[in-house]
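With one protein chain held back, the other chains of the complex are shown just where they sit.
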Amino acid sequence: MKILLDKLIINYPYFAAVILFLIGAFTVLTRSNLFKKLIGINIMESAIFLMFIAAGNIRGGAVPILRQSNPEALYINPVPSALMLTGIVVSVSVTAFALALIIRLYQSYGTTDARRIAEMKREVT
Amino acid sequence: MRDFILKRVAALLLPFIQMYGLYVIFHGHVSPGGSFAGGIVVGLAFIAFATIYGLERGRAKMPERITTLTESYGTLWYGIMGMVGIIKGAPFLANKLAGIDLGTLGTLSSGGLISLIGLGVGIRVASTMVTLFFTMMEEES
Partner (left out) sequence: MTATIISNLPVFVVITPLFVAFILSTFARRIRLVESLVITVLALGVLGAGYLASLVLMRNGIPIIYSMGGWPAPWGIELVAGSLSAFFLLLVAGVSLPVALFTVDNMTHEVGGSVRTTRFYVLYLLLAGTLAGMAVTNDLFNVFVLVEVATLSCCGLVSACKHPRAAEASFNYLILATLGSALILGGIGFLYIITGHLNMGFASMELSRIWQDYPHVVWIAAGFLLVGFGVKSALFPLHVWLPDAHSTAPSPASAILSGLAVKGYMICLIKVLYNLFGSTLIQKFALHRILALLGMVAIIAGSLFALAQDELKRRLAFSTVAQVGYVFLGLGQVNAQGLTGTLFHIASHAVIKSGLFLAAGAIIAATGKTRISEMVGIGRKMPITMAAFTIGSLGMVGIPLFSGFIGKWHLLSGSLTAGSTLAPLVIVIGSVLAAAYLFPIIRTAYFEPAQAIDGQDPGVPQRIALILLAAGVVILGVAPGPFLELAGRAAVELLALK
């Protein structure tokens, strides 16, 4: 039990990532408000980013920029950070596109509630 | 006259914000940040201008014709910089292999083509941010 707790405490970023991921997934799947769904997606993606960046971190490591003053320093792993920058770009585009779609949906249905939209669609057909 | 202080402060600060964005774009390889972060800063300067001085004046600074061009050719610039490698007989996006002098460690020139590629990406990101903002604001009204 103590070993398990120790593991959890040492790996707390991963633990936080799992909790965040679950919160996000739960929000996406259970909320019918389109904005909340989108926020859920963003939380979920942040969880994955957190996991990646935590994996690349080395405690006590320096910023991974090669300098002449101390080329031998212990650098953190820059690859996950670089990857997650790309991930953030992707996430921004997804968010922007989803917001544009929500605006269009609101204009045609007058609501941002997925359940109401489904009802109105059924009434039309 | 209602937003007098806001407008004055913005007029003072926005040029420096843009300069800072350009700095971040060009120094992506020697300091934290890079073309995406810098591009966002530059784009945010335009967005801040539009929110403070009103949408019309903001749009006049960045008309749709211009953002379309910068978006397209910012990305094309990336491709052209990538092609430098191919023209020099090295693979796509080659830097040192394409015979670019990499200068001394820690200076701006040590990135070779990276700063120039970053410029294209930064322009693209800035104009995309501006486009996104205006598209949503105009859709709303």
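Read from first to last, the chains carry the letters A and B; within each, the first residue is number 1.
Simple rule for what comes next: a contact is a pair of C-beta atoms (placed from the backbone, for glycine too) under 8 Å apart; a residue touches a chain by one contact, two chains touch by 3 or more.
This one's a predicted model, so the numbers in the text were calculated from it and none came from an experiment.
Here the missing chain is touched by one residue of A:A16, A:I65 or A:A98, and it is A:A98.
Looking at A:I19, A:V63 or A:V79, the residue that reaches the missing chain in the full complex is A:V79. Annotation for chain A: contacts to the undisplayed chain at residues 21, 24-25, 28, 34, 37-38, 41, 44-45, 48, 51-52, 55, 79-80, 83, 86-87, 90, 93-94, 97-98, 101-102, 104-105, 108-109, 117, 121. Against the chain not displayed here, chain B makes contact via residues 68-69, 71-73, 75-76, 79, 82, 85-86, 89-97.
The rule is simple: only the chains that are shown with their structure count from here on.
Remark: chain A residues 63, 65-68, 85, 88-89, 96, 99-100, 103-104, 107 touch chain B in the complex. For chain B in complex with chain A, the residues that touch the partner chain are 29-32, 34, 36, 104-106, 132, 135-136, 139-140.
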